[in-house]
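Sharing a structure, written as structure tokens. Questions coming.
Complex shown without one protein chain; remaining protein chains in place.
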Amino acid sequence: MEIVRILHFLAGFAIMASIYAIFSLGLNVHWGQTGLFNIGIAGFFAIGAYTTALVTSPLPTGELANYVEQAFGLNMPFLVGVIAAGLVSGILAIFIGIPTLRLCGDYLAIATIGIAVTIQRVFNNERWLANGPQGMVGLKKPLGDLVAPNLYNFVYLAIVVVILVVIYYAVERGIRSPWGRVLRAIREDEVVTQSAGKDVFLFKMQSLVFGAVIMGIGGALYAHNVRAIQPSVFNPLFGTFIIWIMLILGGSGNNKGAILGAFVVWAIWSGTGYLIDQVIPVTWAARAPFIRLLVIGLLLVGILLSRPQGILGEEKQVSRMM
Amino acid sequence: MVELTGYGIVLGSIIALGAIGLTLIYGIARFGNFAHGELMTLGAYFALFLTVWIFPALGLSETRLGSLSFGWPMLLSFIPIMLIVGGVAVLIDKLVYRRLRNLKVGAVMLAISALAMAFVLRSLIYIGWGPDFHFYSPGLRPMLELPLGLKLRPDQIFIIVVSWGMVGGLYVFLQRTKMGKALRAMADNRDLARISGIPTERMTTYAWIIGGGMAAAAGILLGIDSQVRPEMGWQLLLPLFAAVILGSIGNPYGALIGAMVIGIAQQVSTYWLPAAYKPAVAFIIMIFILLVRPKGIFGGS
Partner (left out) sequence: MSLLEFDNVVSGYGEMEILHGVSIRVDEGEIVSIIGPNGAGKSTLVKTVFGLLNTWEGNITFTDEDITGFSPEQIVRKGVSYVPQVDNTFSSLTVQENLEMGAYIRDDDFRPRIEEIYELFPDIEDRRRTRVDKLSGGMRQMVALGRALMLDPQMLLLDEPSAGLAPLVVDMIFDRINAINQQGVTLLIIEQNARKALENSDRGYVLVDGKNRLDGLGPELLADKQIGELFLGK
């Protein structure tokens, strides 16, 4: 059944794109709405993934225990893992926010890079935590027994889409509320907003945590999709940079743009991957990923120079009170 | 422990060259150059290119200078490489950053574009040279036993001398020359500099040349000390920024001190922590400073 196979493959594509869409929505809360310069998305991504891994996996027993080390394993269901991922990510955001949110944007940026790098290195080095460089495998497959394995993508896609829709509406509500207006005011001019009597630090912290929770959930969904995670995955390219490109390309400050950007960029990334593998001579095969990296980097610079507002541009938030 | 401190001084000196350039660019071009690490890497790879391809082709002497691991061709290539990388930095500024600034995209977009350029440069290096690491010259380098229990290689003493020499040269430039003072004036009060007729665009170009040049030198020194790898500059980005923040953004002398603190702290930390955590140490120090004294050692700038 060729069609089913193709559709299944496309569903796989859609799953990753949707997960990245969730990250983009989170970044939209941080950067699009509040102007927070978060270049450590990979940190929240990783924490979400590892939290759900540790919460939903059992402790290794028997033979396995000789090869796999794990700090704990609560063997909880999928949903508990996802929620825990969001919570822990949110708590991490509070820790980063306290020293940095009162200062100008670049400090937050460096702090977020620092956290992302530190988390990656901790999980890589502390084998007792989550098995170090080899990472954790065999993560839970929610509703795994519902269909045959070669049809499972459809099931997981449905789960991811439901969560994406919920998050989308949550962010939309936030954006169109008075709270959202304050965030945008902060993005425009912090000083003016502060003198208008708003506690800028509190609003920024709320935005940071909200976005982080979303990113943590994204990380959890990623983990249960690939069902095997290693520290090397959560690197600046896949975990941070690509999400920025998605939001900028789609339209920063725009929820629909975030989702659109995620799908478009993931398509470009997957597409170029396939193309380059076909086109490139064998001797250059090792360079292939870096050629993609070059293309992606130039793409971003190109967008910024030609159409910085992205495809959809920023949505004008019309007040209901007009 | 003394050994670690000694190596920390070497590392700190290398970081200092990078951090001083970074802080100058902060003060004058007014943005955080997230591609600064790549300027270092570029310098190291230019030197590699010369060492592996050009020097042998020109039949230049391979004799080492004294107990250093390289000969005079490498020594003479410092300044040309610094100028070339400085030129690359200016080019990127003109092609990308200035145009974005004119489009008024905002500070964050500008920083993201720098991040993008970092990826572009790094990928070009990967494509050109591949992911392996290289050495300028093979072979073991013996340690010298110095007083106070310090153990340093002759190369490392060279690194300290050259770094501090450059820093000294920059000091004289900033304090004694008209252009140097104008750069300090611009970093201090850009509007007033403009009002006084100081050519701010041209000064920005000079800042990029100096910043890029010093980064290139740092990269070559790093390559001499360890190896030449595509990630070498990127991995120093966090310590670079930590040093700049510690020393107060825009203050070159602060950056020097910040770099020494970070360098020594990172090395000494390996007594207790695995080496992989060195960037985390820089990060923790930076967070600590942000909590305690956010404007850095030298307060407002």
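Observations on the model:
The chains carry the letters A and B, assigned in the order they are written, with residues numbered from 1 in each.
Heads up, the rule we're going with is that a contact is a pair of C-beta atoms (placed from the backbone, for glycine too) under 8 Å apart; a residue touches a chain by one contact, two chains touch by 3 or more.
Bear in mind that the values here come from a model prediction, so they are computed numbers and not experimental data.
Every visible chain touched by the undisplayed chain in the complete complex is listed here: B.
Only one of B:Leu60, B:Ile198, B:Leu273 or B:Ile297 touches the chain withheld from this view, namely B:Ile198. Touch with the chain omitted from the figure is made, among B:His36, B:Arg184 or B:Lys278, by B:Arg184. For chain B, the residues touching the chain absent from view are 178, 181-182, 184-185, 188-189, 191-199, 301.
The working rule: only the chains that are shown with their structure count from here on.
Our note on geometry: chain A versus chain B, Cα centroid distance of 32 Å, whole angstroms.
Interface of chain A with chain B (complex): residues 31, 35, 37, 39, 98-100, 102-103, 105-107, 109-111, 113-115, 117-118, 121-122, 124-125, 237, 241, 244, 248, 286-287, 290-291, 293-294, 296-298, 300-301, 304-305, 308.
Those residues of chain B lying in contact with chain A across their complex are 32, 34, 96, 99-100, 103, 105, 107-109, 111-113, 115-117, 119-120, 122-124, 126-127, 130-131, 237-238, 241-242, 245, 274, 276-277, 279-280, 282-283, 286-287, 290-291, 294.
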